[in-house]
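Not every chain of the complex is shown here; the ones you see sit where they belong.
In order of appearance the chains are A and B, and numbering begins at 1 in each one.
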Amino acid sequence: MKVGVVGASGYVGGELVRLLLQHPKVELTVATSKRHEGEYLFRVHPGLRGISDMRFAGYDAEKVKSAADVVFTALPHGESTRFVPELAEGGLRVIDMSADFRLKDAEAYKTWYGYTHPATELLDRFVYAIPELNRDRIRQTRLAASPGCMAITTILAIAPLLMDHSLGLDAEHVVVDVKVGSSGSGGKPSTSTHFSERFGVVRPYKATGHRHSAEIEQALAEFSGTNTRISMSAHAVNMVRGILSTCHLFVDEVPESVALWKAYRKAYEGSFFVRLVRDKEGPFRLPDPKMLVGSNFCDVGFELETRTLRIVALGATDNLMKGAAGNAVQTMNLMCGFEESEGLRYAPLHPV
Amino acid sequence: MKVGVVGASGYVGGELVRLLLQHPKVELTVATSKRHEGEYLFRVHPGLRGISDMRFAGYDAEKVKSAADVVFTALPHGESTRFVPELAEGGLRVIDMSADFRLKDAEAYKTWYGYTHPATELLDRFVYAIPELNRDRIRQTRLAASPGCMAITTILAIAPLLMDHSLGLDAEHVVVDVKVGSSGSGGKPSTSTHFSERFGVVRPYKATGHRHSAEIEQALAEFSGTNTRISMSAHAVNMVRGILSTCHLFVDEVPESVALWKAYRKAYEGSFFVRLVRDKEGPFRLPDPKMLVGSNFCDVGFELETRTLRIVALGATDNLMKGAAGNAVQTMNLMCGFEESEGLRYAPLHPV
């Protein structure tokens, strides 16, 4: 199977390239970058030195179509809408990494992203792809929207609890407090991302109004049948890779621990990439992105607090892997009929 | 004024020593450590090399009483109850850094700390000292309990909002999501704190049941007259100093921003060490412990989210300064009639 990456110079694009070059079932035939056209990939993605002598191509829709059966578009929000339609028309399988095809409601793009969507007819054809939750739909689609990194981490942490209506979660006080590494915000330098200013921060860079709220609410409604109001705040912390999503959920009566186990097991039975992490002791008791570096796992876990009628549900990922490129390759595997974990069974590095 | 530190070998003890050695109105006459008796302080606290040739003394109540007018006790929880009573009897001013005299309800020590309090008669005589909120009571006491680092950071962030009853905060869904550096957990090595295991974590080490919940609830009731239920989770992040407390508060109707400004200004008018941080742009818009290293400031700020009926209130401190030793010295200044900010007006280091 031939695959291409449109927009291969960013961090997500680079991670896609890394995974696809090492994937046993596919051949990476084209990787585009307007800015770096003609340069070796390894000048931008130094990990690829010695691995590949490929160069960035400029973008040319016809060439991409003829070179690839599956295309990943890893472009800034608002840019994907310019490239995806012509690729999708040609019958290619497209997996879009941006937010441009995640939301079903065309109006929502104005509200959350500030633009009028120019290709609304495609919105319904895109599957919002979280293999653990809608594996079958992904198998049947040719167009997939890969979720935002904080969105997928949060959804995997709490969807099973919302899907189990017997838990009676309070849908109006769902607090999602996210801690994220720097790579999620891309490779563009600025004062905010300048090392001396970014090192050591716990910066509440998006305390309210985070755009991923929209796709989380949409997905939870789709997967659980429950409308929730997501109260999300995102913090930049002192690391490059990783997300921890701490979800504070309220109930009228705190359930037995076993009930939550069941909900998670039911949802993730047979899902290799979701691990339930809830040990009694030790430093690795609960999800922590440190334990996931380089892997496609999403760790989920929980604690219960009777006094406050609260469930704390936790999700952790490597934001470039299960939070982005890894999930997209997993999606491709399903779309192409490969084994779901093909090319993705990396154990996390530890310690790192 | 002569001062002493009992339990001077830990991080809080070391920070007290650093501040007191540089304080213009006091003389540090004794610093005790059972384990390091006879050693130079600078062998344990390397910052003091060249600053002081003092040595750790063993503990001897009589000697401490004769050497000092004010004593700081920086001992593990449960240990302070063994030392404080005899010091307090002698008429010394005592500022205790542990949790042993923070809670007023003797029963609460069983619930939260697992021990029966042996000196309950002292509990009422201790003032839970947050100068910005009970300056006058501190001026009149001889016995003060300095708050926990996460507690003071959280209380300063939200007390003004609870004190303003017109805001109508929902007291049952107060989520306090704390991110903290390593120094708050002390200097004792373990696998959890081993560098290779601790570096790069976002570890939810106390997702539920955090003991500071108790003193936060007690203090908020005292200062605001409102009983709240604090839903607290604490996370270890990749830094040594600093706390960010992200508080998610719900209301029936989101107020104007100006109403919150007023609440904070009213509470902190004239309080040098609380800064309201809420800029329109730039990397320093909201509280972040990176901007506080080495200073006694507590930065507070907020954002509003109409869609979720939510106020996000943020507090940040250097946990060893305003979160511990700095607040204690500020407390001493009030107890001794010094200018409140004496010996504490350090500008934060930046960048660091």
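Heads up, the rule we're going with is that a residue touches a chain if its C-beta (ideal position, glycine included) is under 8 Å from a C-beta of that chain, and two chains touch if they have at least 3 such contacts.
Small disclaimer: the values here were computed from a predicted structure and weren't measured.
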Legend entry - Overall number of sequence copies in the complex as this file defines it, 2 displayed: 4
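By definition in this document, only the chains that are shown with their structure count from here on.
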Legend entry - Whole-Å separation of chain centres (CA-atom averages), chain A against chain B: 38
Inset, instruction - Could you please specify the touching residues of chain A with respect to chain B in the complex? - result: 173, 175, 177, 179, 191-192, 196-204, 207-209, 213, 229-231, 233, 235, 237-239, 242, 244, 246, 248, 250, 282-283, 286-290, 293, 303-305, 307-308, 310, 312, 314, 316, 351-352
